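Before I ask anything, here is the structure I am working with.
All protein chains but one are shown at their positions in the complex.
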Amino acid sequence: MSARAAAQERTAWLFSAPVLAIILLVFVLPTALAMALSVTDYSIYALADWDNLRFVGLGNFVDLFTTPLFWRALGNTALFAVLGVPMAIGASLFTALLLDDVTVRWKPLWRVLLFAPYVTSIVATAVVWRFLFNERSGLINRLIGAVGIPPVDWLGDPHTSIPAILIFVTWKIFGYNMIVFTAALSAVPGDLMEAARLDGAGRWGRFRHVTLPAIGPTLLLAAVMSVAGFLQIFAEPYVMTLGGPAQSTTTILFFMFEEGFKWWNLGQASAVAFILFLMILALTLIQTRVGKRYEWL
Amino acid sequence: MAVTSRARAVVANAAVALLTLLTIAPLGYMVVVSFMPRGESGMLPTPLWPSRWSLENYHELLVRRLIDGAWFDYRIVPALWNSLGIAALSTGLGLLLTVPAGYAFAKLRFRGRERLLKLLIASLVVPGQVAMLPLFLIFKELGLVNSYAGVILPSLAGIFAILFVRQATLAIPDEMIDAARLDGAGEMRIFARIVLPLLAPITVTLALFMFLGSWNDFLWPLIILADQQRYTLPVAVAAIAREHAADAELMMAAAVVTTLPVLLLFLSLQRYYMRGLLGGSVKG
Partner (left out) sequence: MEGDARGWTRRSTLALLPALGVAACARSVAAPAPLRLWAMSWEGDYSPLLMPAFTAATGIAVEVQSLPTTASHEKLLIATAGGALPDVFMLFNGWLTEFATIGAIAPVPDPSIVAGMFPGMLDATRVGGRDYAVPWSVAPQVNFYRRDLLAAVGYDAPPGDWPALRTMALKLKRRRPDDFVFLMLLNWPTALINILSQAGVRPLRDRDTRANFSTPEGQEAFAWYASIFADGLAPKALSTEVQDPVAAFAQGYFAIWPSGPVTLRDLAQRNVPKHLWSTARCAGPRGPGALSGESASLCVAATTGRPADAWALVRHLTSVESELHFQRAIGNLPANLHAWASPQLDQPVLAAFADQMRYPAPGPKVIEWEQIQLQVQFAAERVVRGVETIPQALAGLDTRVDRILAKRRALVEAGKLA
C-alpha cells in the first residue's frame, strides 16, 4: 500500500475507532446480552445469588404469551400506533399544506412557533397536559364546556385515556414532520402544477394527481418512522397515568420497564425487548419491500 | 379576481395564526399558571390569568426553605446544573467523537468501510431500549451506576450523528481534498484546515441536536441515577410530579424551568436546526 493510502487508513481508524468502540460497548454488547438474558430466568433471585440463574430456552416467551397483561400492552401499543400515526401525519401534512400556500406571510415565524413543542422536554409537557386534562379544573374541559359538552374525565376513564394521550403526543411531534413535508412540498415540480391548473384541475384534483405522487416517498418514510416512534411510547404513560386506568395505557415499553426494574424480572423483560425489536424489524422490512415495489426507494 | 385572492389570503393567514395560537397556548398557559398564587388554578371557573402575579412557586421550588428548624429542598437547582453540565459534556464529547468519524466514512478510504457503514445503517432499526436492561448490568460491573459518566456514555454512541456528518461531508468536492494531498498536506491538516471550516454550519446544527437530545433525555437517566443530587431536570420533575399532582402551580413552575432554557436556545439558533432537518448539506 502506498504511503498516502496507509496514512489515510491510519487517520481513518484514529478518527473512527473511539466512537466505534463506544458503540460496541453501549450498543452491540448489551443488545447481544439482551438476547442472552431473554433465554434465562434472571430475576431477583439471581440478584441474591448468581447460582440461582437457569437457562430456560423459550420459557420466557411462552410465559409472556400466556400473560394477559402482555397482550393488553401489545393491544394498547397497536392502538396507539393505528390511531396515532394518521393523526400525527395528517396534522403535519395539513399544517405543511396550509403553510405552503403562497398567500401566507411571515412563514418562518409560524414554522418556528409550530415546531416549538417538539424541542420541549416530554416530562415537562406531560405534566402540563396532565393539568390541562384535569376533569375539574382543566382547560380542555372548560373549552368543550363552552360549546355545551359535559366534562370528560380524560385520564381517569379507560376509554378516553388513549385518545387523551394521543392528542398530547400529536401536539408534541407534529412540528417535525411538518418541516419534513414542507421541504418535500417545495420540491413538487412547478411546471406540472401549472399544467394541471391550465387543464382545469381543481384544488383537490391538483393535490391528488400532482402533489401526492410527488411527496409519496416522503409520506411513506415519515409514516413508517412514526409507527416505530409510537411503538416506543413510554414517558407519557409513566408521567400521566402510571399505565392506567385499568392498564389501558400500559404500552409494551412501560410493561418492559415495570417487569425489568420494578419486579427485576430481567429475563422476561429482555424477552419483551426482543419482541419489540422483531416488530420494528418487521416494520422496516415491510417498508423496504413496499418502497421497492413502488420504486420509491 | 383580486377580491377573492385577498379573501383567500385573509382566510389562509387567519387559519395559520389560529393554529399557531392553539399550538402555543399550552406553553403560554404553563407560564401563566406558574405565576398564580397557590391553589388558584383549582378554583372554578378555571382562571386564565393570575389574580396577582406571585413568585411563590418559583421560590418554593428553587430555594431551600427553613421550616421549624429543618431544611426543605426540592433540589431543582442542582438538577438544573446537572442537566446543563451533562448536556454540555455530551455535546462536546459527542462532536469530538462523531465529526471526525463522519468525515472518515465519507472521504477516507480504509478497509471494511463499506461493511461497517452497512452495519451502522442496519443498527438504526434496533430500538435503544432493547439494550437498556443489560447495559444497566454492564455499568453495574463497571461501577458506573449513579454516576455522570454513566449518563453521558450511552449518548456518545452517535450512529445517527455519524451518518448525518457523513451525508454533509459527501458534498465536499473530492478534488479539493485530493489537491491538498498532492500539495503534501497531511491527513490531519486537511481535516483541520479544509474540512472542518466547511462543516462548521453542520457542526452547529449537530451540536444543537445533541444538546437538546441530552437535555430532554428521560428514560436512561431515570434508570441510572439514584441520588437526588445527581438527578437531571426531567428526572427531578418526574419525581415531584408523582407526589405533587394536585399542586398545579408548583408543577407548572417546574415545567417552565425545564422547558424555557431549551426553548430559548432553540429560538435563537432555530435557523441551524431547521436547515439541519431540511437537508444537512453544506451549501446553505
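So that you can tell them apart, the chains are marked A and B in the order they are listed, and the count of residues begins at 1 in each.
The rule is simple: a contact is a pair of C-beta atoms (placed from the backbone, for glycine too) under 8 Å apart; a residue touches a chain by one contact, two chains touch by 3 or more.
Being a predicted model, the structure only gives us computed values, none of them experimental.
**Q** May I ask which residue of B:R6, B:H59, B:R111 or B:K140 touches the chain that does not appear here?
**A** Touching the chain that is not displayed is residue B:K140.
**Q** Out of A:M35, A:L97, A:A223 or A:L242, which is the one that touches the chain we can't see?
**A** A:L242
**Q** Of the residues A:L155, A:V169, A:A184 or A:I252, I need the one that contacts the missing chain.
**A** Touching the chain that is not displayed is residue A:L155.
**Q** Would you write out the residues of chain A that touch the absent chain, in ascending order?
**A** 41, 43-45, 47-49, 51-52, 54, 63, 66, 135-136, 153, 155-157, 241-242, 244-246, 258, 261-264
**Q** Would you write out the residues of chain B that touch the absent chain, in ascending order?
**A** Residues 67-72, 136-137, 139-140, 143, 145-146, 223-224, 226-229, 239-240, 242-243 of chain B touch the chain that is not shown.
Keep in mind that, in the parts below, only the chains that are shown with their structure count from here on.
**Q** Using Cα averages as centroids, what's the distance between chain A and chain B in whole Å?
**A** About 17 Å separates the centre of chain A from that of chain B.
**Q** Flag every residue of chain A that touches chain B in the complex, lowest number first.
**A** Within the complex, chain A contacts chain B at residues 4-5, 7-16, 18-20, 22-23, 25-31, 33-34, 36-37, 95, 98-99, 101, 103-105, 110-117, 119-132, 134, 136-139, 142, 171, 175-176, 179-180, 182-183, 228, 231-232, 234-235, 238-239, 253, 256-257, 260-261, 266, 269-270, 273-274, 276-277, 280-281, 284.
**Q** Looking at the complex, which residues from chain B come into contact with chain A?
**A** So the residues of chain B in touch with chain A come to 5, 8-9, 12-13, 15-17, 19-20, 23-24, 26-27, 29-30, 33, 41-46, 97-98, 100-101, 103-105, 108-111, 113, 116, 123, 125-135, 137-138, 153-154, 156-159, 162, 181, 186-188, 191, 212, 215-216, 218-219, 223, 233-235, 237-238, 241, 245, 248, 251-252, 254-256, 258-259, 262-263, 266-267, 270, 273-274, 277-279.
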